[in-house]
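The structure appears right after this line, and notes come after that.
Only one protein chain is missing; all other protein chains are in place.
By written order: A, B and C. Residues from 1 in each chain.
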Amino acid sequence: MERKVLITECADAQGLITKITGVCFSHQLNIIKNSEFVDNVQGRFFMRAELEGEFNDSLILTDLEAVLPDSSRIKLVNTDKKRIVILVTKEAHCLGDILMKAYYGGLDVEIAAIVGNYQNLQPLADKFDIPFHFISHEGCTRVEHEKKIVEVIKEYEPDYLVLAKFMRILTPEFVEQFPNRIINIHHSFLPAFIGASPYRQAWERGVKIIGATAHFVNNCLDEGPIIKQDVIPVDHSYSAEDLAKNGRDVEKSVLSKALQLVVHEEVIVYGNKTVVF
Amino acid sequence: MERKVLITECADAQGLITKITGVCFSHQLNIIKNSEFVDNVQGRFFMRAELEGEFNDSLILTDLEAVLPDSSRIKLVNTDKKRIVILVTKEAHCLGDILMKAYYGGLDVEIAAIVGNYQNLQPLADKFDIPFHFISHEGCTRVEHEKKIVEVIKEYEPDYLVLAKFMRILTPEFVEQFPNRIINIHHSFLPAFIGASPYRQAWERGVKIIGATAHFVNNCLDEGPIIKQDVIPVDHSYSAEDLAKNGRDVEKSVLSKALQLVVHEEVIVYGNKTVVF
Amino acid sequence: MERKVLITECADAQGLITKITGVCFSHQLNIIKNSEFVDNVQGRFFMRAELEGEFNDSLILTDLEAVLPDSSRIKLVNTDKKRIVILVTKEAHCLGDILMKAYYGGLDVEIAAIVGNYQNLQPLADKFDIPFHFISHEGCTRVEHEKKIVEVIKEYEPDYLVLAKFMRILTPEFVEQFPNRIINIHHSFLPAFIGASPYRQAWERGVKIIGATAHFVNNCLDEGPIIKQDVIPVDHSYSAEDLAKNGRDVEKSVLSKALQLVVHEEVIVYGNKTVVF
Partner (left out) sequence: MERKVLITECADAQGLITKITGVCFSHQLNIIKNSEFVDNVQGRFFMRAELEGEFNDSLILTDLEAVLPDSSRIKLVNTDKKRIVILVTKEAHCLGDILMKAYYGGLDVEIAAIVGNYQNLQPLADKFDIPFHFISHEGCTRVEHEKKIVEVIKEYEPDYLVLAKFMRILTPEFVEQFPNRIINIHHSFLPAFIGASPYRQAWERGVKIIGATAHFVNNCLDEGPIIKQDVIPVDHSYSAEDLAKNGRDVEKSVLSKALQLVVHEEVIVYGNKTVVF
């Protein structure tokens, strides 16, 4: 008995659930968990089903295509661990949380490699025997830097790239190579405090709550589809440094949770938003 | 076009979603929103569907019974406002929140009457022209007191009773007359601080968070199925009175939200728990 | 025995707490509660003391001035209820919460009057016998409209103006007449979604958390000093209308809490921020 996840997205219509679950039933697949969502504004239907049984993938897909509207997006994927490459700069907390969870439970990923534009996190990677590639951004253009990174990444054939406090802005050329496959943690409650030094911005504004946002990266800075957000209360006594210090636990927890949702196939991107089942 | 909610609960089996949605489809009912849950431990299947279309209730139910396992529980209900009777003692905040939301939006209920064992909330009821019945518990036994209350309640034929800080313990005889139809707010994060003076208990224990719990009432004090809970942070500087004062916003918000979930048919009771869709 | 609150703000220096509490001690005032804060960036000292005893205000102030740096701001205020005038448009929930708490506990204010640019909340004001002034914005310029409002407000000599979902932008001329005395509730987690239709903006952005912000009004739209913020989780299934509906409980709770902090003299404005003791 295998387990797979079936994701369907199509124009809304009557009878979709009957038709899709009917195909599953005809293949004697058991539905472990099922979730649907209809966006009434755009008339789109979304469904995620966790299935158990013996899978004849191509036959199932053919049967589904036969009953669904044209230009439906259907995805039948296994629930194996996903391969990720992590990009970091200097901060250890998000990387450390992913390492701990990948090794001791909580995150169904295989960390293929870590790429850093500083060298200081090499020892942390070494502790867990993960290849660490130090690729400095100094002495080269942004395009050259990214070219070197992409070369390394492609060798590892990752399913997803995780920006675990990678503090470089990526060019559209880079991003386009990994559509909806780059997950970033931004250290603010987006769309508040886009861009550099969000904690300093938050301190200057005198907010009473700070947050973190995990999102897919697209070509607009900090504007990609949001996967997960969380916040903590703060007060006037926090300096900008205190905000940063206290924000770390939220950052790492939001990034890890978002990543787990993505690798579990619980996130569907559509337009600039996500459906998170 | 009408809207109804279909609730199904039965032994788990393959093909249930196909069968149920198939019946809906055959009646040309559109599924606006659908939720399922399987309790794998007990092998129970739960489904809630919001339907739109022309309803032939008895035919739909017959068709559903034909495809579902024996002893399934099927409920097809309209989404009209539910009638409630509110029981209160002295505190105004929960009652006030329900009144405001019933009159200005946020709670799809019709308040048939208010019953109080003190008289001090009569003026609040009067402001909204709701019949207020003052039924003192003094000079009569618990059984006699409840008998008087039941007499008044029954006249109004309410769908639900709401205990909006009604500080009397109800006898099993009372509770049995309204199975899964009495909603209480307990001013603690159950199962912590069952019984009297939970804020004082919380203060004595020195907790750093307090909460409130809305639950259906059964025959064990504060042990009925939980519908909704919420909490707020507190610290050493709060006296027991401060805890009570600060807890009021949580109490009223939790009770109102639980009530709205119940009247929207989003809550299924099974055993001593709830499925909240 | 009386109770008063002493607020001190001055340039930071050694010995300030000793000097200030020394004056209190010499006047045989008991310190019930004391809070201090030093802004190290700007070198400012803030202190709030709740005092109990017999007060010779002018003597105490003279004694304090004698020991404190030049241009210190010293305020010795009683803890009587504050008078407020509430401005509303069409939505009832914030107004209702303030009314309930003013009448049944939780908010130490006396509501002098309500001003509405629509008439629909008149009946709610009537229930509580509060004068309601309907001042339509139609058929007059913004300046004329505000002039009429100011005339009404001034009659009541309020300590604070509360914008309980008053959906009009105030001119600098209006705001200047009530410096740090106008409290607004903005239905977003500022500085996200400044301006009109924040819930629609939030829906379009696909955020996973929404919030509300209570702040003093200054001359930049939604940019005044923040007093209090809170948030609730949401997901893809919420329409813009659902966001608005679910946001109401947060809005009213944040506004009422901010107002209570202000009337309790727990909020000190400095620059564009607040110290909230």
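By our rule, a residue touches a chain if its C-beta (ideal position, glycine included) is under 8 Å from a C-beta of that chain, and two chains touch if they have at least 3 such contacts.
In this text, all values refer to a predicted model and were calculated from it rather than measured experimentally.
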item: Full-complex contact with the absent chain, from C:T18, C:N78, C:S136 or C:T171; value: C:T18
item: Omitted-chain contact residue, chosen from B:E65, B:E155 or B:D235; value: B:D235
item: Absent-chain interface as seen on subunit B, which is shown; value: 37, 40-41, 189-193, 205-209, 211, 225-231, 235-237, 239, 272-276
item: For subunit A, the residues touching the chain missing from this view; value: 33, 92-93, 96-97, 100-101, 103-106, 124, 127-128, 237, 245, 248-249, 253, 256-257
item: Hidden partner interface residues of subunit C, rising order; value: 14-15, 17-18, 21-22, 24-25, 28, 30-36, 38, 233
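In the analysis below, only the chains that are shown with their structure count from here on.
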item: Between subunit B and subunit A, distance of the C-alpha-averaged centres to the nearest whole Å; value: 37
item: Touching two or more other chains - residue numbers and ranges from subunit A; value: none
